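Then we have chain A:
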Amino acid sequence: MMAKELFPDAQEIRKGRIRIEVEPEKVGEIVKKLKDNGYDHFVMLSCIDWINDGQFELVYHMWSYEYREHVMISTRIPRDGGSMVTLRDLFPQIETYEREIHEMFGVDFIGNPRLGEFILEGWPHMPPMRKDFDTEKFVKDFYYKIPEVKEE
Partner candidate 1 sequence: MRNDDWKKVSRLVSKKSLWMVHFCTGCGAMEMPPVMTSRYDMERFGIAPMATPRQADVLLITGYLSIKTLKRVVQVYEQMRDPKYVIGFGSCTINGGMYWDSYNTIKDLSKYIPVDLYIAGCMPRPEAIMDAFLKLMEMIEKGEAIGWKKYHKYYDQYKRNQRMAFSYRLDEVQDIKEDDAK
Partner candidate 2 sequence: MVDLIALGEQILLLAGMVTLGFAIGMFFNGFARKVTARIHNRIGPPIYQGYIDVFKLFAKKTNISHGWIFDLAALFSVAGITLAFLFLPVAGFTLLSTEGDIFLILYLLAIPALGFALGAGASGNPNAAVGIMRALILMLAYELPLVMVVVAMMIHYNTTSLATLVQMQSGMHWAIFVPVFFIGAIIVDMALQGMLMEKPFDIAIAPHEIASGPMVEFGGKHLGALMLYKMMAIVVETTLFVDLFLGGGVVLSVSQYGWIAYVVNFLVWFALITLVFFLALLINAVFPRFRIEQALKFYWKYDALAALLILIWVFAGVSI
């Protein structure tokens, strides 16, 4: 069944792009339902930092080769101390995306054992993809301050 039939309140952005907004608790159930209904390709898991709303938006992208339709399942979690249940059992690649989002945004995925250092190494500051991390200021305060090697 197509996503429109499964979820009548889904919103069609354009042809072949469906967006569903749901509560965080329902995501697992919906992803499972879509997987069973021909949406067999998990594309990716994105995270968007809506700093003014104080929320992270997690977007689960799925695609059906059969219907040629792309579904984005959006859910919002609080920005501070937000967490989400891992869906790594449904699609293996979700695990990797969760690792990245954990590192880059600081979202905790409950039940994922491989969270930890993934891309960065020894990063002591705030997760860098958060909007309140100012990369330009960091560069000026850090990289430009490292002294040059003085030759006598």
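With respect to how the candidates were assembled, all candidates are chains of the complex that A comes from, given by their letters.
Basically, a residue touches a chain if its C-beta (ideal position, glycine included) is under 8 Å from a C-beta of that chain, and two chains touch if they have at least 3 such contacts; residues count from 1.
Since the model is a prediction, treat every value here as computed from it, not as a measurement.
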| item | value |
| --- | --- |
| Among 1 or 2, touch partner of chain A in the complex | 1 |
| Chain A to candidate 1 touching residues, read off their complex | 119-125, 128, 133, 135-136, 138-139, 141-151 |
